[in-house]
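For this view, one protein chain was removed and the others were kept in their places.
Up next, chain A:
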Amino acid sequence: MSPHPDSTVVDQQSGSALSSNADDAAAMLVGAVKRYGSGQSTVVALDDVTIAFPAGKFTAVMGPSGSGKSTMMHCAAGLDQLTTGRAFVGNTDLSTLDDRALTMLRRERIGFVFQTLNLVGTLTAEENICLPLTLSGRRPSDGVLDQVVSMLRLGDRMRHRPAELSGGQQQRVAIARALVARPHVVFADEPTGNLDTRSGQEILGYLRSAVDKHHQSIVMVTHDPNAAAWADHVVFVVDGRVHDVMDRPSADSVLDVMKGLGR
């Protein structure tokens, strides 16, 4: 029962895979199928998806509404279980893990940012940021915390509670929380969806610099071609399948593909 993925499988499917080498993957889905419901009303949210998100890179996921982007993120992050197929974080096969092990994995190796309601209302910004670490009984190394906090310019807001922060500040706190444990991979589901353009650009800048400066791996869902342009690669999802992959995207090229998808 080696959790190590058979890299050749991925290579053979390279038409839809990003990475040519599975060892470079921060996270990976192999033959992933996710069905909701049963019988007549079955919805196939993921339809045999095989994809590897490369380590140390910023990947954007795009696609029409209902195409399965969120489902993909949830399954890759171990928040939900695949109907069939396998999900890997690093070399760990998530399907072999029980709830405890999955919890540990989420705590230590994965960061997740939701679109809204990202913070625990009763904790201060600082406590929210350190939550994954304190849950595992660790203190953040001062260096990392300071780095993240100063990068996100949150220094003066650390003692405030979420209700006292603006939407953009809340998202920055959420991102700081995702980054501070230096996880193997960060998943962000439309982190800028609720923000104005300027705040959105700021957030994207931070994500970009986390990748560039600290070799963080980030996977982000977005509907905005301008946001996707900050990424190293863009994965296009349509009807639960990987439709296309684009390297070094620009806003215009992404827009073109999106138009082609019938939007």
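Keep in mind that, in the parts below, a contact is a pair of C-beta atoms (placed from the backbone, for glycine too) under 8 Å apart; a residue touches a chain by one contact, two chains touch by 3 or more; residues count from 1.
One rule holds in what follows: contacts and distances are computed from a predicted model.
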UniProt name of the unshown chain, from "Aerobic carbon-monoxide dehydrogenase large subunit", "ABC3 transporter permease C-terminal domain-containing protein", "Ion-translocating oxidoreductase complex subunit D" or "Phenylalanine--tRNA ligase beta subunit"? "ABC3 transporter permease C-terminal domain-containing protein"
Write down which of A:Gly68, A:Gly90 or A:Pro132 is the residue touching the left-out chain. A:Pro132
Return the single residue from A:Lys57, A:Arg86 or A:Arg106 that touches the missing chain. A:Arg106
Chain not shown, touching residues in chain A: 74, 79-80, 99-100, 103-104, 106-108, 112, 114, 116-123, 127, 131-132, 134-137, 163, 177
